[in-house]
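Of the protein chains in this complex, all but one are displayed in their positions.
Order as written gives the chain letters A and B; numbering starts at 1 within each chain.
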Amino acid sequence: MDSGLHLVAGLDWGALPQNLILAIGLGAVYALIALGYTMVYGVLKLINFAHSEVFMLGAYTALFTSYWLGFSPEALQQASRESNWLNLLMMLLASMVFCAVVGVIIEFFAYRPMRDQPRIASLITAIGVSLLIQYGGALVLPVSPPPSINEAVNPYRGSIPVQLIAQNPALAAEAAKAKEAFDVADAAFQEQMKAERSEFDLSPRGLELRTAKQVAERNYRTVRKKAEDSGRELSIPKGQMIMFGTTVMLMAVLTWLVLKTRTGRAMRAASHDFDTASLMGISVNRIVTITFIIGSALAGAGAMMQATFIGTPLTTFYAVSLGVKAFVAAVLGGIGNIPGAVLGGMLMALAETLVVWMGKSEWKDAIAFVILIVVLLFRPGGLLGSAKVEKV
Amino acid sequence: MSKPVVLDLKDATIRFGGLIAVNKVNFNIHEGDLFGLIGPNGAGKTTCFNLITGVYTPTEGDIFFKGNRINGLAPNKIAARGICRTFQNIRLFGSLSVLENVVVGGFLRHRTGLLSALAYLPPAIHETAALRVQAMELLEVLDLADVADVRSRDLPYGKQRRLEIARAMATGPELLLLDEPAAGMNPNEKEDLAETVRLIRDNFGKTILLIEHDMKFVMNLCEKIVVLDHGEEIAQGPPAEIRNNPKVIEAYLGEAV
Partner (left out) sequence: MNWPIRIGSIVLAIVVCFGIQYLATTMLKSDGQRLVALAGLYVTLAVSLNMINGITGQFSIGHAAFYCVGAYIAGFVSLRFFQAQPLQPVLWLVVMMVLGAAAACVAGFVVGLPSLRLRGDYLAIVTLGFGEIIRIVIQNTKELGGAYALDKIPAIREIWLVWLLAIVTIAVSRNLLKTARGLAFLAVREDEVASSAMGVNVTQIKVTAFVLGSAFAGAAGALLAHYETSILPTTFSMDVSFIILTMVVLGGSGSITGSALAAVSLFYLPEYLRSQPPVSGASLAAAVIVIVAVVAVLRRIQHHYHGTVAKKVGLYIGSIVGGVVAKLILGALFGLIPAFAKASYTGDKLRMVIFAGTLIIVMLLRPQGIFAHHEFSWTLIRRLYDKVRGKGAQGAPA
């Protein structure tokens, strides 16, 4: 109880909104990866362990595209460059296309031949493909030192300040006054400094002025903090907004595709009952291919945005834990369920961010699983999924 | 009617969402009965079995076995009380051999502990041997002895149905529930099966409740019949009565009676 109160008291409630903003960006990435897992699972009932490696390849594609666009370390050393949105779009498309191709190849060579086999055999194949890409990739891709996308390629680096609560006017005025006082004291001290030998060897007058300046500065700091704490300002990184916007857009397209098109209907039919769907004349191979194209392209989009806007040093192994978490997110939302994947991804990011905000960042990776286990024990089919009751 | 009541359904009801799959069904079975449960497809017959064997719990009503309420008990507890069943959509232990399937049925009569099995000590060895012998005897009865070592998945359909019965018999039940045991069999096989079912009742002293689609088969075999339609019990009585019951004829209209 005591420690609980202590914990609550120690929280920086003021920083909460800023953290929530960050969670949205991360959640978008998780959601994009989780969608790939969920779609493939929906149709093939396969945990596509290689999905995180597709994601990883997407990040490398974005990296190489940025090099090609002139943002390689060598090129940037010679001349600094300005970027624009077109570059970002090219990177995004390159990642999406490349990932889609990789996804289709993996499906064709590794999963399709396994389709009639026990599921555990496909699962081991998936693990094999995943390891193959990780270690095989490390043979040919740059891994040490791990490269990362130069932030110069992102023209939207700043943040947009948003005032949530205005500062208390009285305090703000006081702060302004304290600043004036500090400026005056500082100016006087600087003036005196010109005549002095050094900052550390002052005449009595110099000492006096320095003390005055320090007192004014301390006072100003305290008052300013008070004024700031009375109000609240958020800074929304532009990159996060782009990530979130793009994710919403892709999601809208996906929803339209699944709900409104023939292909989407066939996809839903196949995920409902594979065998019946094929009896009904749905070309299952085509549907599976399309599923892999969409799922992998979404992972590509997520990878490009994560690598560009959040930024990470890339190795061929870097997506493993992201992948596991995204998969957990998909299960959390109810695997096979598209809105579930988005919900799961967002929740996962939220939980992680909150754990970090509470100052327990060392537990960040555990929280995903704790939530998962708790949810599954109460809702065995995930949040939006329904556990299938076996007909006897 | 001096024989005691074995199974007694009192207003047994189950809902799946809006659907009432079994609606206030009442019937009771006496010791040694060969009882038929019939009705058109989707009438709720299998669901009735699921209620009796504890796969589902009735939403309303009660089920008594030899005077004790059994609804809400776990399926394995109900099996231990002495009710065992076969499945309409055959559920054998596919990659086990025919004999092994029946040995698993004998699990209930299992007395030795896990440690004995893990260390392969004499109690476990003797018990396993005894269960195998008993299983083999049952296979003889059901005419499966020659395929004892075949993987059950590889058996032809008719034999799989027989194996289901053998496996259920191995649990040593007092009440045996057979869910469409003759489905997919040809007339000759059906004839044999009817013979076997009678034999099980007469020589082994089991009480039998069976679901069957083939009216002729049921009418010839069973002494008393309950008819379900849309989850409701519409008739009950000896075959001769049921055959001429207008409600039953209506329910089956369109299907060959």
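What we mean here is this: contacts are C-beta pairs under 8 Å (C-beta built on N, C-alpha and C of every residue); 3 or more make two chains touch, one makes a residue touch a chain.
Note that the structure is a prediction, hence the values are computed from the model and not measured.
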Revision key, fill the gap. Chains in view that the hidden chain touches are A, B
Practice item. Would you mind spotting which of B:74, B:199 or B:240 touches the chain that isn't drawn? Key: B:74
Point to revise | Candidates A:16, A:114 or A:141 - the one touching the absent chain | key: A:114
Point to revise | Touching the absent chain when the full complex is considered, from B:35, B:65, B:87 or B:217 | key: B:87
Point to revise | subunit A, residues in touch with the chain not shown (by the definition above) | key: 41, 45, 47, 109-110, 113-114, 117-125, 127-132, 134-136, 138-139, 320, 324, 327-328, 331, 335, 362-363, 365-366, 368-370, 372-373, 376-377, 380-381, 390, 392
Point to revise | On subunit B, residues whose C-beta touches the chain left out of the figure | key: 53, 55, 74-76, 79-80, 84-85, 87, 91-96, 100, 103-108, 110, 112, 114, 117-122, 124-125, 127-128, 131-132, 167-168, 170-171
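Assume only the chains that are shown with their structure count from here on.
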Practice item. Determine the centre-to-centre distance between subunit A and subunit B, using the mean Cα coordinates as centres, and give it in whole Å. Key: 56
**Study point:** Complex contact set, residues of subunit B against subunit A
**Key:** 46, 50, 55, 87
Study note, to complete from the structure: So, in the complex, the side of subunit A touching subunit B is made of residues 392
